[in-house]
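Take a look at the structure below.
Just one protein chain is left out here, and the rest sit where they should.
Labels run A, B, C, D and E following the written order; every chain starts at residue 1.
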Amino acid sequence: MLKDRKLIVVVVEAALEQRLSKDILTRGAKGFTITHANGLGPRNQRAGDLEGGNIRLETVVPEEISLKILELLKTSYFPHYACSAWVSDVQILREDRY
Amino acid sequence: MLKDRKLIVVVVEAALEQRLSKDILTRGAKGFTITHANGLGPRNQRAGDLEGGNIRLETVVPEEISLKILELLKTSYFPHYACSAWVSDVQILREDRY
Amino acid sequence: MLKDRKLIVVVVEAALEQRLSKDILTRGAKGFTITHANGLGPRNQRAGDLEGGNIRLETVVPEEISLKILELLKTSYFPHYACSAWVSDVQILREDRY
Amino acid sequence: MDILSVAVQNLTSAPVLAFALGLLAAAIKTDLRLPEPIYQAISIYLLLGIGIKGGVALSNAEFQEVGLPILGTLLLGLTVPVLAFFLLKLLKKLSVVDRGALAAHYGSTSLVTFTAAVIFYESVSISVEGYLTTLLAILEIPGIIVGLMLASRGLRREVSWGESFREILTGRSIFLLAGGLVIGFLTKSTGFAGIEFFFVALFPGVLTLFLLELGIVAGRRLKDLKKAGIGLVVFGIVFPLLSGTLGVMTGHLTGLGIGGAATLGVLSASASYIAAPAAVRLALPEASPGIYLTASLGITFPFNLTLGIPIMLEISKFLESAGL
Amino acid sequence: MDILSVAVQNLTSAPVLAFALGLLAAAIKTDLRLPEPIYQAISIYLLLGIGIKGGVALSNAEFQEVGLPILGTLLLGLTVPVLAFFLLKLLKKLSVVDRGALAAHYGSTSLVTFTAAVIFYESVSISVEGYLTTLLAILEIPGIIVGLMLASRGLRREVSWGESFREILTGRSIFLLAGGLVIGFLTKSTGFAGIEFFFVALFPGVLTLFLLELGIVAGRRLKDLKKAGIGLVVFGIVFPLLSGTLGVMTGHLTGLGIGGAATLGVLSASASYIAAPAAVRLALPEASPGIYLTASLGITFPFNLTLGIPIMLEISKFLESAGL
Partner (left out) sequence: MDILSVAVQNLTSAPVLAFALGLLAAAIKTDLRLPEPIYQAISIYLLLGIGIKGGVALSNAEFQEVGLPILGTLLLGLTVPVLAFFLLKLLKKLSVVDRGALAAHYGSTSLVTFTAAVIFYESVSISVEGYLTTLLAILEIPGIIVGLMLASRGLRREVSWGESFREILTGRSIFLLAGGLVIGFLTKSTGFAGIEFFFVALFPGVLTLFLLELGIVAGRRLKDLKKAGIGLVVFGIVFPLLSGTLGVMTGHLTGLGIGGAATLGVLSASASYIAAPAAVRLALPEASPGIYLTASLGITFPFNLTLGIPIMLEISKFLESAGL
């Protein structure tokens, strides 16, 4: 009864919350969950030290959508922004929601 | 030395924090971790816009418990509430704690 | 194009944020992400009820680093502190960052 | 002061303008929000502060003075939701469960509307009996319970009343209001002097910030108005006038002054959007938040805040002059 | 005013009643909590505000006036934890490490107890020397260090003192208190005028909110009382009387007035539940928080807040009349 999906986690500076959310949805994700986060990474160059840390966005999507999102990150986020992302396998119950 | 377990992540409207925590424990989970979250999903109908967003609960459990929790979600949460959930494989060190 | 890595999630009482971050980096992790969390576990004995809950630290690392971090947790954190940890498989794009 | 200039003065008060600014913020989709913990802290501040002030007032009041108004308020709390439930039958589209949920909201009351009314009345030199807060606390709960019970007739499942009652009664709204009342009653004017600054002088300013946030939240609800339908909009404006008038009358009949009766009218007219939604969401998940939140927060709250408050005052003045 | 009416007035002050309300909230398991960021912000506000006020007072004081009390306080800070450590031998169940941890807590001091005492004394017209804050800052640290050192005799491992000291000294409590002292000392009464409103007039109200939260946290500790055992409860009540009396005596001997000596008694009697637990948790993970937090926050804090404060005042009056 469980179906396979991909979980993408993206950590990015908080100023990009709106933009990333929109971009993710236009790539075909049907939903996402965001928590506020802090962190450290190899780049660690950052605007808005004042404007609060990172966001951690996670979205459960079919594999083909996950590839589109990764492509998006590669072209529009990784080059300029403090951004981390990873993908893993998850399983879900309600197929039509993800 | 690492043992296999299941990780269930449940995202649900914050009003249900107490109820979900209790339900998870009665299904046999020995612990859980909760963070506050926001999100968007296909349903997106929500009480307490005022009373703060979602919670993201995660619990590491043996496979049989994970099935019970999914069953619980299916009968008592999915039909009525804004709720998302996914399962994945994780490994842990201290077998008797999870 | 995707490379395999390990994701370690550590949940620990918030007082240890600084110490854990430093320890993780000295074990070879190149970055980490922290969110604030609450939770319940089998031990549930805790200092600083006052000083706010747990932190949830996650770090994407190569397998050999993940083993070092687990070793660290086993010797310096599990015996004394409220601490949970699990490991899973993830995939990343930019090999040299993790 | 004539009715028009009172209305204008209310509409140009800082809290109401802040609410309007919040609506605008939602309309043009800024990302402005009061952070969640601040929102929570302000709620606690308002509830505890209002409770304490009410308790101090109560400690200065005679029992016979307070007895009748309390009784009248209890009656209001039981009548208004029943009235709402049956009047809502006129809206054919609504299920029994949704009607019960709405009844729970309109049977309960809104702290912020109450506060805005008291601040406004006192700014136009109309005094309000201090123990009105006690009536606020009394009006908070019964309507929710009546509404839930009415709704349960439309349910095909068993309702666990025990758990629901526990959740309602240990909810933070009622706990802080009641707790504040006791603190105020025990600490009296002497003990209150030291904290008056924090809980009185800051109050209107804090309320202004809070209304900015409520404006944003209400503004987001407005997009659901179309879905909700014209019937609900009419209900959200007309019903408060009805229940408000009932409240003002109850006030006059039980011996409150002009300001007190008007405030009881506002209490009765206002719909809950904090305690009731939380209770309804847990006990009645079948009811649609898109309906009850839109009505209470998107329609009735702005209406009361802007027009209801001066209207209740006029009704109260009229009844007084009519010798009631 | 006789002792009884002083005690009653303290028990019915708004902060103490708010603390009681918090205990109740924990007992009936409401989900009421002050959000974490608010709690943190209030801590910063209290520490910085107290520091600044103390600094302003210090800028108005003569050195010879302050020198002796500072010396006496340092001595207290070294004596009290040693006393606690050895008296705790009477509780057979406690390990050396747990005794050291308790010594660290009782050797240090509680900002909120101090504040409540000063506010209360001034409300009954007993003046308190402004530089008592300096003594608070001085009493904060040494007790913790002494306690950790005593505890380390029970450890089978090496302790990294360097890291521990760094963590203690750069902790936010001491940093804000000391920083506030310097700000106040430099800005003087002139510079203070502009911010007095925020840091003085609001103070009791903010403290009331804070004590509500502390009541909730202390209430959750109460369930551990049974595990802790009767011995610990007795210690948590009797020891503060002892160390408090020592403090009052030190105050009188070093030239403080009635109010100042009573306050130094309260400082000495109070146990830390912010700085000490943080330091102990990091440096002494082997010690059980169930013991030291329960004692300091669950027993001694409520005792001092309700009874300790008026008792220290009586002891101080008594010593004064005894011509000490």
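We adopt the following convention: contacts are C-beta pairs under 8 Å (C-beta built on N, C-alpha and C of every residue); 3 or more make two chains touch, one makes a residue touch a chain.
Keep in mind that what you see is a predicted model, and the values were worked out from it rather than measured.
Within the full complex, the chain left out of the display is in contact with A, D, E.
Only one of D:59, D:152 or D:208 touches the chain withheld from this view, namely D:208.
Residue D:32 is the one among D:32, D:169 or D:253 that touches the chain not shown.
Screening A:32, A:81 or A:98 for touch with the missing chain picks out A:81. Only one of the listed residues, E:37, E:154, E:231 or E:285, touches the absent chain: E:37.
Screening E:19, E:114, E:199 or E:292 for touch with the missing chain picks out E:199.
By the touch criterion stated above, the residues of chain E touching the omitted chain are 35-38, 40-41, 44-45, 48, 52, 170-172, 175-176, 179, 182-183, 186-188, 190-192, 194-195, 197-199, 201-202. On the side of chain A, the interface with the absent chain consists of residues 13, 15-16, 19, 36, 45-53, 79-81, using the contact rule stated above.
In the full complex, chain D makes contact with the omitted chain through residues 9, 12-14, 17-18, 21, 24-25, 28-32, 34-38, 119, 123, 201-202, 204-206, 208-209, 212.
One rule holds for everything that comes next: only the chains that are shown with their structure count from here on.
These two copies of the sequence, chain B and chain C, are related by a rotation of 120 degrees on CA atoms, to the nearest 5. Greatest centre-to-centre distance from chain A is found for E, with centres as Cα means.
Seen from the Cα centre of chain C, the chain whose own Cα centre is farthest off is D. Multi-chain contact residues, meaning those touching two or more other chains, occur in chain B at positions 35-36, 88-89. Those residues of chain E in touch with two or more other chains are numbered 31, 36. Those chain pairs judged to touch are A-B, A-C, B-C, B-D, C-E, D-E.
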